[in-house]
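Everything on this sheet refers to the single structure shown next.
For chain A:
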Amino acid sequence: MSSAPLSIACAALLRRDLTLAWRRRGDIAMPVLYALIVTTLFPFALGPEDALLQRIAGGVVLVTVLLAMLLALDAMFRSDIEDGSLEQLVLAPQPLALMLGMKILAHWLATALPLILAAPLLAGMLHLPAPVMPVLLLALLLATPLLSLLGAVLVALTAGTRRSGMLLALMLLPLCVPVVIFAAGAVAAAQQGLPWLAPIAWLGAALALALVLAPLACAAALRIALDA
Partner candidate 1 sequence: MANWIPLWLHKLGSPPIFYRFAGVLRPWMLALAVLLGAVALYGGLVLAPPDYQQSDAYRIIFIHVPSAWMSLFIYGVMAVASFIALVWRIKLAEVVAMESAPIGAAFTFITLVTGSLWGKPMWGTWWTWDARLTSELVLLFLYLGVIGLYHSFEDRRQGARAAAFLAIIGIINVPIVHFSVNWWNTLHQGSTVRILGPSKMSGDMLWPLLTMMAATKFYYLASLFSRVRVDLLAMESGKDWVRQIAEREGRQ
Partner candidate 2 sequence: MSGLSLSGFFAMGGYAAYIWPAYAVFFIVLIADFIAPSLRRRRNLCELRTRLARQAARATRTPPASP
């Protein structure tokens, strides 16, 4: 078959998922609201001193974004499993990994992108110095797709089970430790005036690897979990 139908299928799936996400606009706002609430609680717990808040700002924003994404991750394939369209996707002639990659992209656009847009506000609330802000955004731009890709593999593994919320967090924690370390490391290095390119480059390398491997792993996991 020529490549034209494949690109059409990809575009159609992306459009469908984004339309579905747009129809449930309230769900898109939930993670952002959650991140806002969590970030607001930190100054109350730790005290309003500028120096302390500046020191923790980068890490708090990163962890908050991670938790907000975890909150939305559970729903990545939920509605598609319930109405059976995921099984149709598995049976479709197009390669499953590519189709799942499109679904992950749509999910990232719908959940992580609003969080990245809200990140300057969150960081500003914690007095993150303005020169560090671009590094934080760059780190988030690389770390959030990585988390979406890793999370998608785990969500696919739990597709055959009913309860998965806490289990998903338990399974994701070991995988997101390196992501958090490098993303927060870049922000911390920028804040101390040290070179911050190395951790960003590591994140980029991991993202490139995950972009290739995670959709394949996700497809394999989905086949295992739906194989009844």
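Regarding candidate selection, all candidates are chains of the complex that A comes from, given by their letters.
Basically, a residue touches a chain if its C-beta (ideal position, glycine included) is under 8 Å from a C-beta of that chain, and two chains touch if they have at least 3 such contacts; residues count from 1.
What you are looking at is a predicted structure, and each value in this text was computed from that prediction instead of being measured.
When the candidates 1 or 2 are screened for touch with chain A in this complex, the one that qualifies is 1. Residues of chain A that touch candidate 1 in their complex: 153-154, 157-158, 160-164, 167, 170-171, 173-175, 177-178, 181-182, 185, 188-189, 199, 217, 220-221, 224-225, 227-228.
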